[in-house]
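Here's the structure we're looking at; comments come further down.
All protein chains but one are shown at their positions in the complex.
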Amino acid sequence: MDPVTSRPGRLLIHLALILFAIYSVVPFLWTALQSIKKLRDASSRTPKFLFTPTLENYEELWLRSTPDNPEALAFFLLLAFLLLICLLIFAQHVPLRRDLVYGAAILGLVALLWLIPQLLDTASFYDYFINTLIVTTGTIVVSIGIGCLAGYGLARYAGMLGVVVLIAALAFRALPRLAYVLPYYWIGSALNLIDSHILVIITLVAVNQPFTIWMLRSFFMEIPKDLEESAMVDGAGRLVAFLRVIIPVMWPGIVATALFTLLLAYNEFLLVRILTQTNWTLPVAISRFTGGEDPRHLTLAAAASVSATVPIVIVILFFQKQLVKGLAAGAVKG
Amino acid sequence: MPAFNGPEGLQAVEIMLDYYNSCLGEAASSMSNNNMETGMHQGTLPIVKLWASRAAGMSNPDNTDLTDVIEFAPAPRVVEGGPRAGSAWLDFFFIPANTTNDPDLIFRIIMEAVDAASQQQAATLGIPTRSSAADFGGKYLPAASGTLAESVGNYSKNPANDIAVAKLSEFLPLTATGEMSPQEALDAAADAYTEEATAQGYIEG
Partner (left out) sequence: MERRVFLGFAGPSIVVMTLLMVLPLAMAIWLGMHFMTFDNVLEPQWVGLRNFTAALQDGRFWQSFGFTALYIGVVVPSWIVIGFVVALLLDQVTGFARGLYLSIFLLPFIIVPIVGTIMFRQLFEPSGLLRWLYQELLNERFRYTEQTVKSLILFHGIWYVTPFTLVVYFAGLQTLPQDLIEAAGIDGASRLQKIRHIVIPHVRSLTLFILLFSIMDSYRVFDSVFVLTGLNPLYKANTIMTYTFQTATQLERLGRANAMAVLTIIGIMVVLIPNLYLSWKEQIAER
């Protein structure tokens, strides 16, 4: 549309957008505020905006006991974390082989996650966090792995079988999830896999597979066929051509799809709730903070909510473009 | 076969429903544990029943403004030498300071409801107090351990009891919403109980 040029008009537009922004974030801001209050401030009848902030809720959420020198430890851990993240971001500029740098950074992050419970007396919330990381990473790796193969096949194969697979996938994606989650419980019980990561990962892969193959297929369609055909003329097999020629060009598409897979796995509640007993991921763990016997329900639930949201906010900040593109692409291409 | 859908069970449900309709209503019955605790902190509720873990927090000045005005006491015993925290202890009655009704009349109604005979009868039954009630320190501990030391202690219950409780809690709330009459709800619970207890082998099919 042609832009509004009048000054009051533009002012009104910004005013409306700011109001909508406030409407979007009020729950986040309020919860963040509640999470740094003591219970007596948080349960005040009139909302308190002036209070002495405290990190006690986060401490109670993540730690079983307070370490002797919390500042030094926090400083060290944060520093190590930031260094590794910087390494990941600026990998292009490191004068070493790039995969080596990425490998080192990821290894460092894993080591750091392993180190934290050795140094600190972490509470069960940390275990749930680790469960979430394992489940999310596992789902992304398996789902994108088999999804790329299928997406490529579907993009290049012209026969009716491809249409049948695509339409069947679409149908299954639309079905109410409980129709397969309850049988999963039966399968899990029969195989004695209830409460295991592998069951959660494999079922998450399955329920997200229709979405994954549709999205990856749409990205593969954009890559011209000549690319792998020229490689195949040079004597490479199709699989080799796919791995050597297509995949390197596909990275943006793979990142975008992985991003949505990450969100779906990280956010999943129902499936994890039914298939686990104690090895919860964060959404299920947090739902336990909202009633029952926990006396610090208000502030602890707030701290838990904020803790689970921060990683997602970081993801949005880094990948906003891919997210928007992915959402729009999904819409345009069905 | 379950007996809870007999005439005595029906009468019990009708009394509960009567209480519910005349004293509680929708807003009060939808209160969560969280809401009740917060209501206590805010002074909007005159009386609540709290989990031990929540009640113990009332002695922590970080949690509440009520620290100075709150004291803890062991649960009372109804008859001399009887167990503490007998089931009559759960019948709490109170006169709100801001009531618009005649406080004397309310007092007489209470005295009518808690007549000696019914209280004595209830005193012989008891509610086992969870040992985790003593997990919390501070001012709360002496009261909690006092109750624990002299409560009824543990008893073994019929394992099929859990099924009855589950099935009753499935259908009894529907009498409050008006979707079922008390007898319908009890019969539905009895049918469900029979099905489940038969499947689990408590009733021979």
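Read from first to last, the chains carry the letters A and B; within each, the first residue is number 1.
The rule we apply is simple: contacts are C-beta pairs under 8 Å (C-beta built on N, C-alpha and C of every residue); 3 or more make two chains touch, one makes a residue touch a chain.
Because the structure is a prediction, the values reported are computed rather than measured.
**Q** Taking the whole complex into account, name the chains on display that the unshown chain touches.
**A** Visible chains that the missing one touches: A, B.
**Q** Have a look at A:119, A:227, A:240 or A:327 and name the one touching the chain we're not showing.
**A** Residue touching the chain left out of view: A:327.
**Q** What does the interface between chain A and the hidden chain look like in terms of residue numbers?
**A** 1-4, 10, 13-14, 16-17, 20-21, 23-28, 30-31, 34, 42-47, 146-147, 149-150, 152-154, 156-159, 161-163, 165-172, 174-180, 182-187, 189-190, 202-203, 205-207, 209-210, 213, 238-239, 242, 263, 266-267, 269-270, 274, 282-284, 286-287, 289-291, 298, 301-302, 305, 308-309, 312-313, 315-317, 320, 323-325, 327-328, 331-332, 334
**Q** Determine and list the chain B residues touching the chain excluded from the picture.
**A** Looking at chain B, the ones touching the missing chain are residues 26-27, 29-32, 34-35, 38-39, 42, 44, 166, 170, 173-174, 176-177, 179, 195-196, 199-200.
Here, only the chains that are shown with their structure count from here on.
**Q** Determine the centre-to-centre distance between chain A and chain B, using the mean Cα coordinates as centres, and give it in whole Å.
**A** Whole-Å distance between the two chain centres: 43.
**Q** Would you tell me which residues of chain B are touching chain A in their complex?
**A** The contact residues of chain B facing chain A are 32-34, 37-38, 41-44, 51, 53-54, 56-57, 61-65.
**Q** Note which residues of chain A are touching chain B in the complex, please.
**A** 38-40, 43-45, 56, 290-298
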